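The complex appears here minus one protein chain, its other protein chains still in place.
To keep things simple, chains are lettered A, B and C as they appear, and every chain counts its residues starting from 1.
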Amino acid sequence: MIDWKLVLEVIGILIYATFMGFIFMGIERKAMARIQRRVGPPIYQPIIDTLKLLGKKESVSHGFIYDFGPVFAMGASIAALLFIPIANFQLFSSNADLIVVAYLLEIPMLGIMLGAMSSGNPYSALGVQRGLLTMVAMQLPYGLALIALIQHWGTFKLSEIVALQQTQGWSILVPALFVAMIVFDIVFQAMLGLEPFDIVSAPAEISMGPMVEYGGKHAALLFTQHAIQLFAETAFFAVLFLGGASNLLELLIKQIAVLFIAIFVASIYPRFTIDQAAKFFWKWPTILGIIAVLLTV
Amino acid sequence: MISAYYFGAISLILIGLYAILVKKNVLKMLIGLSIMETGVNLLLVSVGYISGRSAPILSEGIGPNQAVDPIPQALVLTAIVIGVATTAMALSVAMIIYEKYGTLNVEEIRRLRG
Amino acid sequence: MNGQYASLLIALPLISAFFVPLIKGLGKKAVKYYLVLITALQTGIAAWVFQEVYTTGKPIIVMAGAWRPPVGINLYIGHFAALFVLIVAVVSFLMAVFSIRAISVDPIDKYAMLFLLVMLGATGMIATGDIFNLFVFMEITAISAYALTAYNKTGEAAEASIKYIILGGIGSSFFLIGIALIYGSLGTLNMAQIAQLAGGMDATVAQVGLALIVFGLAVEAELFPLNAWAPDAYQAAPHPITAMFSAFVVKAGLYALARILYLMQAVSSWHSVLKLLIIMATLTVFVAEFAALRQKNVKRMIAYSSIAQIGLIGLAFALGTQSGVDAGVFHMVNHAIVKALLFLAVGHVAVSLGGAEMEKFEGLGKRMPLTAFAITVGAIAAVGIPLFNVFWSKLRILLATLGAGYSWAAAVVLIASVVEAVYYFRLIHTMWFAGEGERISEGLAVSLMLLFLAALVIVIGVYPDYAWSIAQKAGNDIFNVADYIKNVPLMGVGA
Partner (left out) sequence: MINELMIILFAPLIAGVVAWALDIKGIREAIGIIGAAIPLAYLVKLYPTIIENPIDYSITVSGFTLQFQLNTMSWYFAAVASLVGLAMAFGMAVTSRESYDWLFALMSFTGVLGVFLSQDFVGFFLLWELMTFASFMMVLRRNRHESLKYFVLSVIGAYAMLIAIGMLYAKTGALDFASIRQVLYMDAAMGTITTRETAIIFGLFLTAFGVKAGAVPLHVWAPGAYSETDQSYTAFFSGALSKAGAYGFLLLYILMGYKLYAAFGTFHNHLTFAYIIAWIGAITVVVASFLAVLQEDIRKLFAYSSVGQVGYILLAFGLGSTLGFAGGLFHVLSHAIFKGLFWLVTAAIILQTGKTQFKDMGGLAEKMPFTFAMGLIAVLSLAGIPPMAGFASKWLIYEAAISAHMPLVAGAIFLGSALAFAYVVRFLYAVWFGQRPSDLEDVKEAPLPLLIAMALLAIPNLVFGVAPGLVTQYINKILGGEVVGGDYYKLVTPTGTYNALLVTIALVIGLAIAGLVYIYGAKTRKIPVTNTYQSGNPVTEEFNLSIRRNFYKPLAEALEFWLKYSWDRFYERVAGMAEDFADSLRQAFYNGNVQSYSWYLAIVLLILALWGVL
């Protein structure tokens, strides 16, 4: 009874998403480099890195949970992706709504942390602590932005939101939702772990944070997970605020546009310390979030 | 019906009360207590008094209508006995206090407090 | 065995009290066993009277010297009197058995005599139907209580006794003034007749008379400003006597207060007297509970708790409603049992470990487990935990108070009972979970009594119906003055 069309679609989207995810990472690095007036690696560099990592003869492991962490993270990202309506392919999105997808997007964080914690390295523990604190800090504005969106459109289902946006225009045209979009964008910055909020894996301070112990195929798994996550989050952003897309290309353009906003912000701002980030998130974004929510109730 | 005896009785009671409230010495308080009891007894007797009649001892000349109301007088008898018993009891306890505390000043007899 | 034998309740203790010096010749032990024998006999008679009254449903009227009231003095043993005479007898019997072990100070024959006189006085106060007779019995109880408080011949005992004498003396004097006023205007001393004629009195005399009687009895019944003597008397008196104090001596005063209060219903200022009493009773509960909070001496702590519970009973009686009086009587019964249990247990500890300070109670669970268990049951019951007897009566009282509209009084009582819970559970914790000690032997007789009382507490707690039905009949006996007057065969003569 499995409808083969859905299975094919799923596999196709997964490959496409992974590939595009790596490309986005490549674009990210490339754009950052260009802004800092250096050439930067080619766009497909992440793909080569992952393949190299996978090709390594052997990789170090610290027990079952250490292996289970990245596997769980990648699995969760894939699951999250399946529930987001990618352009005209609905996949499973009719079976879940905004809240489920929001939580699915957060499970990979738990997977990475499980692996990082079991590695026993103090830097990874610091990374876990910072990751958790960022998540705690950003959750309130993130929630408020989502609530504003839901209250405006009156429904939780992503597919319905996309349909409503097609007919009544994108959400960012609505003033209240525009404020929500700003809040969501700041939070988006932290979800991707880009510059002002990349405290999680601050390269200089705690050398890649949770990923410090990873090498070989574990690192490869995490890279692919990051790629899928990137693709999923940008698609989520597009679906929520930029009216989804009727075909893949339109979605791609929107995703890249969103990515570029994030890159530009990232390349300008220096890094927050973790309690400054917490204080910041609970001040401006939350106030904006409350305004957006009150306007739409 | 309010006769002069009532004022006498009430003043006696108040004097007794005054003594208890002001005097520092336990014996003086006990004296005040017995004064008050006599005051009460006086009041009790004067309640039964009907002016112009003689003591309620039935003899040939005096019938029920010539005598005063006998019941309060009976009550007073008991009350006096009770007064005596209480005072005797109190004085023996006062002796023990003096023996144990060495003083009768009410201010100092304060071991049991709080 | 017709009703007239009920007068034995008064006669027996009196006669046996005067035989005590003869028994003294046979030796100290004999006196103690004699005391136990008499109290056992008294319990027998009281049980028979209780059974008689509760089966026939009619009160027993005993007329002194066959003079019909209002000329003669009559004993009115209704439902309440029968119940409480039985409680007086039972508690006296238990304390007599306890006295064998607890009393070591020498003039044991004086102790026996006074013990019987206290029992006589309390029984008399409850059973009498004549207010002057009530005054006489109250004085008998009072004087023997003064003597018993000073029995230990220590400085503290004498101090407590002198306080009790002076305050008791003032109280009873004013009580006598009240009686004089009532006799002056009504011309009768018989309670039933007073109830009949109470309406006719002129307002001011009635108001002053009632106020003074209530004042006199309130001193005896330990209501708030007047109960300063109580904690010292409880603490200094010998252990069995303290139990008797809290179990029935004070209650007799409280009963007398309630009886006269409800007799004088017809008096115009009745409701304002009730309101005053409610304020005083609530304050009693409040002050006594808070005073017990940081007590070093456990006996004084339980004394305060007993005063508070009696204040609660006073509150129940002062509500002026049928449910209030029933609840009050039920609480009287429960409180008598619980406080007898607690004072017996604390006395037992004080006797065996020499003192009732809190330090003596540390690790009691290991040293005297049975007594510790008894105190725990008593304490838990006193706090008002379900499945124990006091819970039912406290619930009844609070519902009656709220029903009568005094929600502030209920709130104050509840705050006070929270405080009560705190200091009782502190005691339980000190007993069971702090301190060390090896087990020492506990007297068989006392242990049996403790178990009997603890079992009684739990049985009433789990199955309160029988106790509640008795309490209702007894409550009705006080509240329903009309059939009180109907039962007493008045001769119809009078001023």
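One rule holds in what follows: a contact is a pair of C-beta atoms (placed from the backbone, for glycine too) under 8 Å apart; a residue touches a chain by one contact, two chains touch by 3 or more.
Because the structure is predicted, anything quoted here is derived from the model rather than measured.
Touched by the hidden chain within the whole complex are the displayed chains A, B, C. Of the options A:Ser118, A:Ser201, A:Thr234 or A:Gln255, the residue whose C-beta touches the omitted chain is A:Ser118.
Shown as candidates are C:Pro13, C:Pro70, C:Gly155 or C:Gly171; the residue that touches the absent chain is C:Gly171.
Check C:Lys28, C:His271 or C:Arg294 against the missing chain and you find that the one touching it is C:Arg294. Of the listed residues C:Ile38, C:Ala157, C:Leu257 or C:Leu398, the one in contact with the hidden chain in the full complex is C:Leu398. Taking the whole complex into account, subunit A touches the unshown chain at residues 10, 14, 54-63, 65, 67, 70-79, 82-83, 92, 94-100, 103-104, 106-107, 110, 113-114, 117-123, 125-126, 128-129, 132-133, 135-136, 139-140, 142-144, 146-148, 150-151, 154-157, 213, 216-217, 220-221, 224-225, 273-275, 278-279, 282, 289-290, 293-294, 296-297. Residues of subunit B in touch with the missing chain: 17, 20-21, 24, 26, 29, 106-107, 109-114. Mapped onto subunit C, the footprint of the missing chain covers residues 162-163, 166-167, 170-171, 174, 204, 207-208, 211-212, 215, 218-219, 225-226, 228-229, 231-232, 272, 276, 287, 290-291, 293-294, 380, 385-387, 391-392, 395, 398-399, 401-403, 405, 407, 410-411, 414-415, 417-419, 421-422, 425-426, 428-429, 432-433, 463-465, 467-468, 472.
The rule we apply is simple: only the chains that are shown with their structure count from here on.
If you draw each protein chain as a dot and join the dots that touch, the picture is not a line, a loop, a star, or fully joined; it has some other shape. Rounded to a whole number, the gap between the C-alpha centres of subunit A and subunit C is 79 angstrom.
One finds 27 Å separating the Cα centroids of subunit B and subunit C.
Against subunit C, in their complex, subunit B makes its touches with residues 13, 17, 20, 26, 29-30, 33, 36-37, 39-40, 43-44, 47, 71-72, 75, 78-79, 82, 85-86, 89-90, 92-94, 96-97, 100-101, 109-113.
Residues 132, 136, 139, 142-143, 146-147, 150, 153-162, 165-166, 169-170, 172-173, 176-177, 179-181, 183-184, 189, 231-232, 235-236 of subunit C touch subunit B in their complex.
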